[in-house]
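This is the structure I have questions about; it appears just below.
A protein chain is absent from this complex, but the other protein chains hold their places.
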Amino acid sequence: MIPELGSFSLALALALALVQGILPIAGAARNDARLMGVARPAAHGQFVFVMIAFACQIYGFVANDFSILNVATNSNSALPLQYRVAASWGSHEGSLLLWALMLNGWTVAVTVFSRHLPEEVAARVVGVMGLIGVGFLAFMLITSNPFDRLLPAVADGRDLNPLLQDPGMVFHPPMLYMGYVGFSVAFAFSIAALLGGQLDAAWARWSRPWTTVAWVSLTLGICLGSYWAYYELGWGGWWFWDPVENASFMPWLIGTALMHSLAVTEKRGTFKSWTVLLAIFAFSFSLLGTFLVRSGVLTSVHAFATDPRRGVFILGLLVLVIGGSLLLFAWRAPKVGLGGSFGLVSRESALLTNNALLSVAAASVMLGTLYPLFLDALNLGKISVGPPYFDAVFVPLMTPVVFLMAIAPFSRWKGDSLPALARRLRWAFGVALVSALLLPLTTGKWTPMVALGLFLALWVFVTSAQHLFQRLRGKADEGTVLSRLRAIPGGWWGMWLAHVGIGVTVIGITLVKGYEQNLDVKMATGDTAHLAGYTFEFKGVTERKGPNFVAASALIDVTRDGKPVATMKPEKRMYTVQQMPMTEGAIDPGFTRDLYVSMGEPLPGTEAWIVRIFYKPFVGWIWWGAIFMGVGGLIAAADRRYRRLAERAAARRPAVDAAAVPAVAR
Amino acid sequence: MLRPDRQCGVLRRLALVLFAAVSLAGLPAHAGEAAPAAEDPVLEKRVTELSELLRCLVCQNQTIADSHAELAIDLKNQIREKMRAGESDRQIVDYMVARYGDFVLYKPPVKATTVVLWAGPFVLLLGGLASLFFKLRKRVRQAQAGEVMTEEEHLRAAALLQEDPVGKGSTR
């Protein structure tokens, strides 16, 4: 009964999505307030029904209803409760429902926070999101209904893949999807602006906080996924350039470009058509990722079980959504004016150059990801494009991005001069360069990659410190340092933190790649191993029973110069339902290093095990940097400026309507 | 659709031995410095480095170094043997390519069909920067010729929206 209720709710949600997608947009075109007024209630109704469907699905998993195909294939009665909930988005069908729920969540947020928007803008934005909802709900109902019955029901389910039985599964997909789907808001604003012919600074200002929040979710989602891989896979890898990772990285790169482009458009009214294009691309890349995971055109560790019908359906959806919006772009964008003027050397130019570089980086990731497919489609043979390729290509592409990133905040809007900029930054440059060249020498191993990475990170840190210092000094007469710090707007702090975060991540990547050490040893009770100054003593193995696995749990004492450092308990687990062994590494995290121990195989005929020990300097900084970026983004999105403007604009709505910033003709 | 049998990552064999080897933290019979897992750690390092560049054909999204598939283990043994016999990395890679094709290489070789792959990013980079430069220069000229919105127009537009005018306050 409950699954049928879920199916029925999905169907009702689809009907409401159709209403939400069609009437308000038609209303905006005809200036019919009644039709436009449908947008909000329809969106809220759709949200309620998708929520009901989602609740029905969770109920099916929690209550172990193995008459539902999706539950039977992805869950098991022995699975702990939190993973039964998470298993609901472990499958293709369930994750689509999560996708739809996220979309509805974002739409409701837009209806709530857009009261100050001109009515036709809000109607169009909500309408476009309704149309996207139509696509995904129809996809679900036609090819991938999460409530399909399995008759006769089975006694117990096939269990969730043990790799996914991890807190990472609880948080990573929702966060990632929130980011993916979040870009639909910026996309909807762009389409609304193209439809209405009002591509102006106001549009950019409205889109900005939405884009930033979506970007934050994506950043944290990717960060969680990376950290999960790090501790789960047993050898501490954190990025593999797998097609699906790339599918999340491309929208991140474009989203980063979009945030900066929106800043230029908002402040200076320039490069509007480029910004609109980026907004379309950011969401398009999210959709492309959805296609790549679910169609089976690429092999990936993350791929869902595939069905050709689904591939065809999503491809059709891509054609409609992306093709339609690019067509609209080609039709409307040429009429957009050029906006304010600026010099060749200016903050505008710096931001746009970084924009171009980020877009090239995204295009390169796409090229590498899809190249095997291109060759295969042209019958030119099968190749693989993997980490060695991406490492070789990505470093030269990102180096100028990070370098410029530190300069842009120092350049002035409208116009600046290169010599003046160079004079402002020469000390920072000198300090960063000299330290980057000398620091690696203290470790006894100097490599160009380490020097380059350190230079970029230090360059970011030193310039950021200088920037903060200048900012405070510039207002030296305005109260105490603390009050001056507080007077700095959130937008600035957000930028500053996110940029520092990039530097932090670069440090982590550079040092762990440059100075990681590892040791594979045979250990029996009482044996010791030495790595990077630490002593690891193997205290033996005990058996432990988990809810749906049995584990051989080792105990390893770590000491340094005789002082205890950590007690580590790596495990080898055997998941009983799927008969799948899993390695659970143990990590002792630290500020400057992680120690990582994982169990290999037991040595037959003895009591010894193969044990892998890793010393990973600064590896945690990779994710701390991402957290800095995320927090920075949140601070920027919460900038008082947006709220103040919202209030003011709400009070002056008629005036805004009339003004709709004259897009000055060429 | 039926697929060839592949035992991807699932070491069922392991299941048999796993819990036979659970020791009860008994008396340490031969406690001491742990022996390296490999007979020859230096060689093993070379084996790992090379097998990290090769794609496992069974699991397909793992390197031969990471994969626990039977074939990956066989191939690692093959690499080890050949290294012991004094073959160079190049020779071993050629050996793999002769059997499995370019597909096993995670770093595709540069040849006619992969020129676009290898040159593409850098062509895009140069092309993107060049076109941006010319566009910006053209804009500067247009601005001088009065085609772009002037500063006063921009301020007026901003004022209509009750925005902070450009450059005030939030930037330096």
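Order of writing sets the labels: A and B. Residues in every chain begin at 1.
Definition applied: a contact is a pair of C-beta atoms (placed from the backbone, for glycine too) under 8 Å apart; a residue touches a chain by one contact, two chains touch by 3 or more.
Everything below uses one rule, namely that contacts and distances are computed from a predicted model.
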Query = Can you tell which of "Na+/H+ antiporter subunit D", "3-methylmercaptopropionyl-CoA dehydrogenase", "DsbE family thiol:disulfide interchange protein" or "ABC transporter ATP-binding protein" UniProt lists for the chain that's not drawn?
reply = "DsbE family thiol:disulfide interchange protein"
Key: Chains in view touching the one left out   = A, B
Inquiry  = For the chain left out of this view, which of A:Q57, A:N104, A:S184 or A:S273 touches it?
reply    = A:S273
Query = Which of A:A86, A:M250, A:I322 or A:L511 touches the chain that is not shown?
reply = A:I322
Query = Out of A:V38, A:L370 or A:L519, which is the one that touches the chain we can't see?
reply = A:L370
Inquiry  = For review purposes, identify every residue of chain A that touches the missing chain, sorted by number.
reply    = 273, 277, 280-281, 284, 291, 295-299, 308, 311-312, 315, 318-319, 322-323, 326-327, 329-331, 333-334, 370, 372-374, 376-377, 381-382, 604-605
Message = Residue by residue, what part of chain B touches the chain that was omitted?
response = 2-7, 10-13, 16-17, 57-58, 60, 70-71, 74-75, 78, 97-103
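Here, only the chains that are shown with their structure count from here on.
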Ask   = Where the centres are mean C-alpha positions, what is the separation of chain A from chain B, in Å?
value = 18
Request  = Within their complex, state which residues of chain A touch chain B.
outcome  = 200-202, 205, 233, 235, 237, 240, 242, 267-269, 299-301, 337-344, 347, 349, 352-353, 356-357, 359-360, 363-364, 367-368, 371, 375, 380-389, 392-393, 396-397, 412-414, 470-471, 474, 489, 491-492, 519-530, 538-543, 550, 552, 555, 572, 574, 579-581, 600-604, 606-607, 609-611, 641, 645, 648-649, 652, 655-656, 659, 661-662, 664, 666
Task = Would you pull the chain B residues touching chain A in the complex into a rising list?
result = 10-12, 14-15, 17-26, 28-38, 41, 44, 53, 55, 60-63, 66, 101-108, 113-114, 116-118, 120-122, 124-125, 128-129, 132, 136-137, 139-140, 142-143, 147-151, 153-154, 157-158, 160-164, 166-167, 169-172
